[in-house]
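Heads up, one of the protein chains got dropped from this complex, but the rest are sitting where they should.
Now for chain A:
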């Protein structure tokens, strides 16, 4: 078997640029991050418990789908905001959440 390897022709890895192919990127973590922030603000301002809980779920989903290269600060801030929304809504109104039906 002839030697196929060519040690002189080694090319360095270049990560594919996302600007050239935006369709290849998965938009889920960004959308979920944005949704999480919106629901957190709704839960805090309008004192809606269900909004706050959905915000927590959105931040979890965003974290699960995030890329390794993404900044963890963004994730943590979204997560903390949603937790604070839940805590504040229960401090202001300790009543249990009523189902919509």
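Everything below uses one rule, namely that a contact is a pair of C-beta atoms (placed from the backbone, for glycine too) under 8 Å apart; a residue touches a chain by one contact, two chains touch by 3 or more; residues count from 1.
Quick note on the criterion: contacts and distances are computed from a predicted model.
Visitor: Pick from "PAT complex subunit CCDC47", "AP-1 complex subunit gamma", "Electron transfer flavoprotein subunit beta" or "Ribonuclease P protein subunit p30" the UniProt protein name of the chain that isn't shown here.
Guide: The record names the chain that does not appear here as "PAT complex subunit CCDC47".
Visitor: Which parts of chain A face the unshown chain closely enough to count as touching?
Guide: Residue positions of chain A that touch the missing chain: 4-7, 9-15, 20-21, 23-24, 53, 56-57, 60-61, 64-69, 94-99.
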